[in-house]
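The complex appears here minus one protein chain, its other protein chains still in place.
Up next is chain A:
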């Protein structure tokens, strides 16, 4: 279930973890892949690089661990110019997750996860102990430890990829389209998992994607790249949706950005209407007029009965639920998807707390604008 968007928790006032200073990357022919990029990435926050293909987002990511060398400009990590650092050691100091997972096919899951600690000189036994802990951290069963990558599903491979990136406990994670090769259901799972992990770990994460929905969901801040390697806008996701700086960004974030921007607005002051409810056992005693919300003995919603219909055969199920304390987007969605036109609000225990009205959501937006 969608939570109200986390507010960024970067260490305020601290030096940025990664800084691009006038970085340009040109290949022999044609336009630059990255054009004069200047960008500061906050510590402990997720920064997403998003844009269409060929916009330089992956190139920019790969300049952070020197997989790509800038043609001009400097990249600073933790305040230090990386141009003078040994590439292999620099890369081992950062976690790296790739689109294809990039697991070593000849090594077991456990030894894949332990790759970087082993490169750092940790004993095999210690590396495996650490790898076992990480299996749990990324939500994989211990029984997968001795499997080989070819025996895993795409989603499991990506989790192993994340575990491997975390193994040496680096302060920075570089994630290059890590979830784009898995199906939408697994992707949504992995996204939520990443957000959960990040709340515990507070790494500085750089995340590349071409999917604007993923960007606004995952990112504390989003850098939108335009074709030609130009940074078009760098802002928190809600600002990106509310105030795109130009036509390119507006076009890229999409037509329904107004609706999606509701995700960033808490629904705390939304009025709740009382609901006519009845349990399945007491339908006969319920008033015949108006919509009736059927609940179970614990108070959780079961479905709606239209006016005049008072038998379980006419029960209409469906409609999303609005959990109190979540966002206006969910409140509006609950109302729009409800058979009765009013959304069901539930409390943390899943019991019916009242009904929400689409009109109230709109009114709430009006007052927000006035204030």
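Keep this in mind: a contact is a pair of C-beta atoms (placed from the backbone, for glycine too) under 8 Å apart; a residue touches a chain by one contact, two chains touch by 3 or more; residues count from 1.
The criterion applied here is as follows: contacts and distances are computed from a predicted model.
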item	value
Chain excluded from display, named as in UniProt, from "Ferredoxin", "Phosphonate transport system ATP-binding protein", "ABC-type proline/glycine betaine transporter, permease" or "non-specific serine/threonine protein kinase"	"ABC-type proline/glycine betaine transporter, permease"
Contact residue for the chain not shown (choose from A:98, A:122 or A:278)	A:98
Candidate in contact with the missing chain, chosen from A:60, A:108 or A:338	A:108
Chain A, residues in touch with the chain not shown (by the definition above)	65, 67, 88-93, 96, 98, 100, 102-108, 115-116, 119, 148-151, 164
